[in-house]
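A single protein chain has been omitted from the complex, and every remaining protein chain is retained in its original position.
Chains here go by letter, A, B and C, matching the order in which they are written, and residues are numbered from 1 within each.
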Amino acid sequence: MSDGLSAQLLNLCCGLFLLTAVGVLWRRQVSSLITLLTVQGLMLTGIATLLAAQHRNAEAVGIAIGIGALKAAIIPWMLRRVHNQVPDARETRPLVNVSASLLAAAGLTLLAYAAARPLVALAPSASAHATPVGIAVVLLGFFLAATRQRAISQIIGVLLIDNGIAAVAFLATGGVPLIVELGVSADLALAVLVLQILTSRLHETFGPTDLDELRELHD
Amino acid sequence: MTDPTATALVTALVSAASGATAGLSLPASWRARVVGTLLFLSGVAGLLAGLAALSGHDWQTDLPDLLPLAGIKLAVDGLSGWFLLLIGAVTATVGVYTIGYAGRDGHGPGSRTAMFTLPLFTASMLLVPAAASVPTFLLCWELMAVTSLLLVMTEHRRHEQVRPASVWYAAMTQAGFVTVLIGLVWLASIAGLDFTAIRTTTPGVSPAVKGGVFLLCLFGFASKAGAVPLHPWLPRAHAEAPSHVSALMSAAMVKLGVYGLLRVGFDLLGGGTGWWWLTVAALGALSALYGIVQAVVATDLKRLLAFSTSENIGLVLLGVGFAGMFASSGQPAVAALALAAALLHTINHAGFKTLLFLGAGSVVNATGTRDLDQLGGLSKRMAATTALFAAGALAAAALPPGNGFVSEWLLLQSLLHPGGHTGTVLALGAPVAVAIIALTAGVGVATYVKAVGTGFLARPRSSAAAGAHESPLSMIAAMAMAALACAALAIVPALSVPAITQVAASLRLQAPPMGTNLVSLHLTGITATFWPLWLTVGLVVAVGALAVAGRTVGKARRRAIAWDCGDGPLTARMEYTATSYAEPLQRIFDDTLAPERDLDVTHEEESAYHIDAIRYRQRIPDRIENRLYRPLIVAIARLGEAARRLAPGVMHRYLAYMLTALIVVLVAGVIR
Amino acid sequence: MTELMAWLIAAAQALLLALLAPVVMGVTKTVRARLEGRASGRVGQPWRDLRKLLRKPPTSPTDSGIFFTAAPPMLMATSLIVAATAPFITTVGVAGSADLIVVVGVLLLGTVALTLAGLDTGTAFGGMGSSREMTIAALVEPTLLLSVFALSARVGSTNLGAIVNAGNADPEAVFTPASLLAFAALAIATLAETARIPVDNPSTHLELTMVHEAMILEYSGRDLALIEWASAMRLTILLGLLANLFAPWGIATTISLAWVVAGAGFFIVKVLGLAAVLAAGEVFVAKLRLFRVPELLAGSFALALLAVLASYVLA
Partner (left out) sequence: MTPTFETATTLALYTPAAAPFLASLIALILPWRAAAIAGILAATAILASGITLAADTQPSTYAAGLLRADALTAWMLIAIGAVAAIACSAAPAHLRTESTAERRRYLVLAQLFLTCMSLAVLADNLGLLWVAVEATTIVTAFLVGHRRTRASVEAAWKYVVLCSVGIAIAFLGTVCVYAASIAAGGHGITALDWTHLNASASTLDPGLMRLATGLVLLGFGTKAGLAPMHSWLPDAHSQAPAPVSALMSGVLLSVAFYAILRYKTITDAVLGPTYTRTLLLIAALASLAVAATLLIAQRNYKRLLAYSSIEHMGLIALGTAFGVKIAIAAALLHILGHGLTKAVAFCAAGHIMQTTGSPDIDNVHGLAARQPALAATFGISLISLLGLPPFSLFASELAIARAGFDAGHGWAVAIAFTLILVAFAAIARHATAMLLGPPPPPSPRPNSPSPRPAGLTILAVGLAAAAALGVYLGPLEQLLDAAATIVAGGPR
């Protein structure tokens, strides 16, 4: 794999990575959100493996595959299982209408590029130039979580943020040291497990997980 | 530790501490007696410490490892000696009183918490004048606040008014503490922590900073002293606290506000400029007038005494204010005289206010009510309390043989001193001040005649008053001690001149121009002398002679029913009550008092012309409180309601907060 | 020797005032009756009333206590002390040594004793009189002290003897505007203190108007005598002070016997003259409503304040 090809592949993955995040904001059905999330997981694995290959470091490849399995397989499976328990498929009414969300997405991406300038200036390599994509995905994930009522969309928002951060970690540093990476993915898995259990418990106590009912705890 | 001040002060603190442990551990029946005696010992020791300090034994010590990150530094000089003496005397009297007052049942004043906190309260009051660094002063100040708050809450089970009173008290005391803290810490950041360091460096500090520090400290100390715009806690806390605690607060704690003002204004900031002391004098004048006007129309005995404390503090602040103005306009002699009048009035007020509150306590103890309209006829049932309360009232009304008159005379002399006034402010200020003192004295006389007349004389107006019985011996003994102190201060005031000279020296002021001849009160600068001793002797001899002559020469006295216009026996309802007594004065001061009257007439069902019942209710509100504090409280409550929308329980609102915070941080990172 | 002499003169002065007081009341009554065209009793009539009352036994209401019985001696004692120490005949020694603030205070003490006695009777009249008396006394106090301020500012001391001596030394100082304003203020204050016409009617028992009389309604026998006598002495004292502060001529400034006797003569003439003027004034003035009295006293307060300002600006 010549350097030019891997750089292009890397940019492709990052491009798709950002595109899926924007797509999540665009679509209304929860099932399509989950598929977009799976695609994004794959893209993240692609980035990880490409970087690992560049550094010819077997250990990093192992991590990438592990993360790939987690983000592209286990998590979407869990989300689908939770989603099937909930009869209604469509997202009823997001707080901010779709066009406004997309405008906001554009603004947030611009902010991400401006904020990531020190990261970009760190190293001349292609991967460093792609770090703003990660931060953009973090901001989009945050925006999604802040403007959607469905419990599932909350989880997807959080997962988007984690994907974005993992992307930044890989692109800026070629992978965070092993032990921290393991810790992160362990936490991620546990976070999803907890969210999954809680959503199921929410079903028992609250019925359909329309978050608006969660108003009892206020001042 | 051979220094007499140190030994006396340490004994005072140790006996207070042992009193506190005794209060916590002993069974109810023994608790009052032991704590009372230990309190008495602590008071006497404090008194001796004050005396030693006033006779020149300055003392200081440094305990660097107490109070983490700050350390404690104590020092006693002339000024703190004077206030130690005052607090010690009041504590001793209240100690004896507590033996009888706290009762055996172990509830209310006799409860474990009350008996534990009382000695701690007096100990912290003894420590405040002895503090010699900013952290120590603030620590002792707050200790005093905490212990007094707990004591105000003692009778929360019996009266439901205790709760709002303690909330008012806690909030206003803390507000005062915060202003003093900010002022003193601001000064300390420039001039160092210890008072000695501050004294040396303040000349170099810019007048603007000194002015700011003084105003902040003035707010805090004036609110502790109960000066009028900052007084709403005083009538509430003193009315709801048990009487021996109100006596301690009114006679001793309130004076520490004046101590703070003297220590910061004269000693630490070196006297400062004229406008400082003009504000103090203005505060004093307002407190004196508004306090006494509210006192004259008060029907609750302890509320009347509380507002009278505001009035007397107003007079003290007038004296201090004019002393400062004279000092800063270059007349040290008259300044020292005004300061002497203020200091003498603090101890005179401590004397008669303790006596009055202890008297009120014995009345409340005997009848269970504080309402003057329900009392009456106590002179026969509680002869000793009536006589002692009347003596206190005589002193409080500033009538000649009493000690109140002596310090008021001195204050008037310092203001009347002609020819000394150079600036126009003083030329105009002095006569206005004299007018205010005079009006306050006049209305004050009316207040105390009402308190004694309607409260104690003629027939009882309620079954509670009718069933009154004399208080236990220890309460009478305590009141007698206070009365003796007042008498001594009244007859031989010149005793205090050497002490006042020592205090003036420690405030770097000139000695007051007062002769030290014991018999008279002679002012050297201006030819004004006054012989309290001969005046009292003359009065006693004249009254005695006339009474004896009348009884021996003339025929025996006969008892007959009073003139009742011929139509049947006079009932107690026909007597003048406190409300009716003060009705003319209330009508004269109508616009400042703005009493709330509501009258509802209920008619018969059948016809509107036949009236079933008429109900008339009148309440005299505290207008300054309604005008200044109510809007503030309403605003804060509205702010609280509005703020509840901050946490509506909706997840999106919370995430939106976090998103905005993240965006702000990123933008901050971007723009250099 | 002069010490004993001073004490003797003071005692003599007190005795003189005690004897003179009923005569002053007699003079006021006769002058008033004459001006109103009716025949008056003899000038000595008050003395005869006193002698009659002194012989009768006093009665006190069933529920009254010590305050009721102690008030007459206290009122008389205060009058005696002021009579002894204020400069009426001479300004030297004990007689001239009183301080003006102390005099005002002692007179107020007498009023307080009387008001407490009024309350102790337990009757509505006693309470009403005492409440009104205290209201008036509270408002008179500022006027008295401010006029004291005006007088003492000129002289430099509040000692009565010093003020009178200063007046004696340079007579034209007495006619400064400050002095005249102070005189007017003090005159109104005197009327209020001694319960004369515009403020209170001494000869009426109509409960709607009486202030002083209401308090002493329950007194009889020697108590009433003492009170009447003491009230008369207070009127004489205040008239004497008015006379000496603003027309100090003829007062003895040395210990010598001749000067003292002359001083006493001058004093008697001045007081009786003033009493006559007072009686004449009362004929032409009607009693004010109780709640108009504060306006009158506010007027006298304003006069006193002007006196003080004048004493600064002009002196």
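Descriptive notes on the structure:
Note that a residue touches a chain if its C-beta (ideal position, glycine included) is under 8 Å from a C-beta of that chain, and two chains touch if they have at least 3 such contacts.
All values derive from a computational prediction rather than experimental measurement.
Judged over the whole assembly, touch between the missing chain and the shown ones holds for A, B. Considering the whole complex, the residue from B:V14, B:A28 or B:I182 that touches the absent chain is B:I182.
Within the full complex, the residue among B:L118, B:L139, B:L318 or B:L521 touching the omitted chain is B:L139. Contact between subunit A and the absent chain runs through residues 115, 117-119, 121-123, 135, 138, 142, 145, 151, 154, 158, 161-162, 165, 168-169, 172-173, 176-180, 183-184, 186-187, 190-191, 194-195, 198, 201-202, 205-206, 214, 216-217, 219. Contact residues of subunit B toward the unshown chain are 65-70, 113, 135, 138-139, 142-143, 145-146, 153, 156-158, 160, 162-163, 166-167, 170-171, 174-175, 178, 181-182, 185-186, 188-189, 193, 636-637, 639-644, 646-647, 649, 651, 653-655, 657-658, 660-662, 665-666, 668-669.
The definition used in the following text is that only the chains that are shown with their structure count from here on.
Taken together, the touching pairs link the chains end to end in a line with two free ends. Work out the mean CA point of subunit A and of subunit B, and you get 69 Å between them. Taken residue by residue, subunit A touches two or more other chains at no position, since every residue touches fewer.
For subunit C, the set of residues touching two or more other chains is empty. In the complex of the two chains, the subunit B residues touching subunit C come out as 377, 379-380, 390, 397-401, 405, 409, 412-413, 416, 418-419, 421, 427, 431, 434-435, 437-439, 441-443, 445-446, 449-450, 452-454, 457-459, 526-531, 535, 538-539, 542-543, 546-547, 550, 554-564, 570, 572, 574-576, 580-585, 587-588. On the side of subunit C, the complex with subunit B involves touching residues 54-67, 69-70, 72-74, 76-78, 80-81, 84, 97, 99, 101-102, 105-106, 108-109, 112, 115-116, 119-128, 130-132, 134-135, 137-142, 144-146, 148-149, 152-159, 162, 217-218, 221-223, 226, 290-291, 294, 301, 305, 308-309, 312.
Those residues of subunit A lying in contact with subunit B across their complex are 95, 108, 111-112, 114-115, 117-118, 139, 142-143, 145-147, 149, 154, 211-212, 214-219.
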